[in-house]
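These notes are about the structure you will find just below.
Excluded from the complex is one protein chain; the other protein chains are retained at their positions.
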Amino acid sequence: MTRELQAPADPGIRIRTELRPAEPAAASAAIGIELRDVNLSYGDNHVLHDISMDVDEKRVTALIGPSGCGKSTLLRCLNRMNDLIESARTTGSVKIKGQDIYGPGTDVIAVRRRVGMVFQKSNPFPKSIFDNVVYGLRIGGVRDRTALEAAAEKSLSLAALWDEVKDRLQASALSLSGGQQQRLCIARAIAVEPEILLMDEPCSALDPIATLKIEELIYSLKERYTIVIVTHNLQQAARVSDKTAFFWLGRLVEYGVTSDMFTNPREKLTEDYITGRFG
Amino acid sequence: MKATSAVDLRRRAVSRAVEVFCAASVVLALVPLGMILFFVLRQGLPALNGAFFTEMPKPVGEPGGGMANAMVGTLILIGIAALAAVPVGIACGVYLTEYRRARLSTAARFSADVLNGVPSIVIGIFAYQAAVVPFRRFTALAGGLALGVMMLPLIIRTTEELLGLVPPSYREGSLALGATRARAVWTVVLPAALPGIVTGVLVALARVAGETAPLLFTSFNNQFWSTRLDQEIASLTVQVYTYANSPYEDWHRQAWAGATVLIASVLFFSLLSRFATRRLERMHRGTA
Partner (left out) sequence: MTRTAVARDGSLFRLGLGVAALAVVALVLGIAFVLVDGSLLSLRAFGFSFWRTQVWDPVARRFGALPFIWGTLYSSFLALLLAAPVALGIAVFLSELSPRLLRQPLTFLTELLAAFPSIVYGLWGMFVLVPVVRKLEVATPGWMRHVPLFSGPPLGVGMLAAALVLAVMVVPFTAAVAREVLKAVPGAQREAAYALGATRWEAIRMALFYGRTGIIGAVMLGLGRALGETMAVTMVIGNNPQVSPSIFAPQYTMASVIANEFTEAADPLHLHALVEIGLVLFLLTIVINALSRLLLWRVGKKEEAPAVPAAAAPVAA
């Protein structure tokens, strides 16, 4: 998957960029995130082209595609993490519950509290497990010890970590295993009670057993959160997601119900990718 | 999402305040920089005439005169320092890169770090005991030695850093052709790092040329023309110190003029090294 992708050799390949409503799912869902004509460039480098898609609420949506296709960049558009890069310019709109997070006067900090994020490599702070989980609440002004403790227990339980750490909440987060650290990061993200959870290849640094645990966790979390996950692993996308979006060279090529897309892709490009002909 | 709580307003205000403090810190550091440059130039430039560079110091009361002997003295002192420190420093730097993990490397690296932190006045005591006491007189040699000791850790560090930048492929290429390690270092690795090392040496020279404390009781001072290595010798910095401590306006002006020369050379060598480092970085990025 590390091979550089060349520009399309076959000019016959169509990349449709207009809005494509997702195929009707088994149970239809409300719209969680509404993207319209999202474009992003780093300086002169145009990375995302006219992305428009609707992400279902309380479902798992997987973003797939070869390296450098823009899927991680798109994920970072959803909580405005790209703002941290000086040269990044974003246009278009991303609406969460009808509110455009790129609209004028938007409070970026509040956006990030509504949209949690879990990173490729677990990045716990060099503090205790407890301090990690309640970090977001503390900076948000929560001081009450019992409230913090209750929130920590709840988030750690939701992240399926409570039983493993309940006796050593004051131990350093760095003493946990890789998989536990990643679950801690998930607990930390959900402690602030976001509506949406973004996951940027959350299992890429984990062994298969830890990966399985995270996947189970994702499955159980979708009852409460809208989850968008970037993954390199097509099997993982097939296992955990309800819908899948395939990106190529910064464009959204195909977006649909996961099972349909993996059995019966509409685009030749998608078929080539999921059958492993490139990428 | 636009509803901003009181807590959030406070947080944002704190963040803003810290950002302002950080920017103000930079400004605060630039104030003394500007002040020093301003005063040195304002007081020093008018006194900086041809005579300053060509004439000897005049006795108190007689206007004019210069620091010709002190400038020559400083050049002689840093010349001695370079002769003493450059070969040892570069050789030690090469040893540290070639035998990174040797026990001697650890000891030498630690020693260089220690040496770098030793106050210059203490180096002066060392040079006094080692090179003044046995001959019972202050000499240019003792002063040069003291400056050499100050230079040594700077040169070791530059050499080690720059040799580390040379792509390993250079050395491997040479070794693959059957060259010995010595030959590979001597004909390929060192020449590749040479421009950087030369710059590093020049910067180190400029740095020690500005030292005063180690010279106070090694090369001492000399109001007369002297280029003899076994005699006390004048230096720009000690002369500035002597003049600054005197009660005479005229000498104060001379002190400022001396400081101008020192600052000018610092500026020159700092800019030089900045450009040289940039070029080197580009060069190595191109080849690595």
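Chains here go by letter, A and B, matching the order in which they are written, and residues are numbered from 1 within each.
Just so it is clear, a contact is a pair of C-beta atoms (placed from the backbone, for glycine too) under 8 Å apart; a residue touches a chain by one contact, two chains touch by 3 or more.
Here the structure is a predicted model, which means the values were calculated and not measured.
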| item | value |
| --- | --- |
| Chain not shown: contacting residue from B:R181, B:R228 or B:R282 | B:R181 |
| Sole residue of A:S52, A:S93, A:T106 or A:Q120 that reaches the chain not shown, by the stated touch rule | A:Q120 |
| Touching residues on chain A - with respect to the absent chain | 42-43, 45, 72-73, 79, 81, 83-88, 108-110, 112-113, 116-117, 119-121, 123-127, 135-136, 139-140, 185, 188-189, 192 |
| Positions on chain B where the hidden chain makes contact | 11-12, 14-15, 18-19, 21-26, 28-30, 32-33, 35-36, 39-40, 43, 87-89, 91-92, 94-96, 98-99, 104-105, 107-108, 111-126, 128-130, 149, 152, 156, 180-183, 185, 206-207, 209-213, 216-217, 220, 237, 240-241, 244-245, 252, 255-256, 259, 262-263, 266-267, 269-270, 274 |
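Just so it is clear, only the chains that are shown with their structure count from here on.
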| item | value |
| --- | --- |
| Chain centre separation (chain A, chain B; CA means) in Å | 52 |
| Chain A partner contacts - residues on chain B that touch it in the complex | 1-5, 7-8, 11-12 |
| Chain B-touching residues of chain A, taken from the complex the two chains share | 96, 99, 101, 105-107, 109-111, 114, 139-141 |
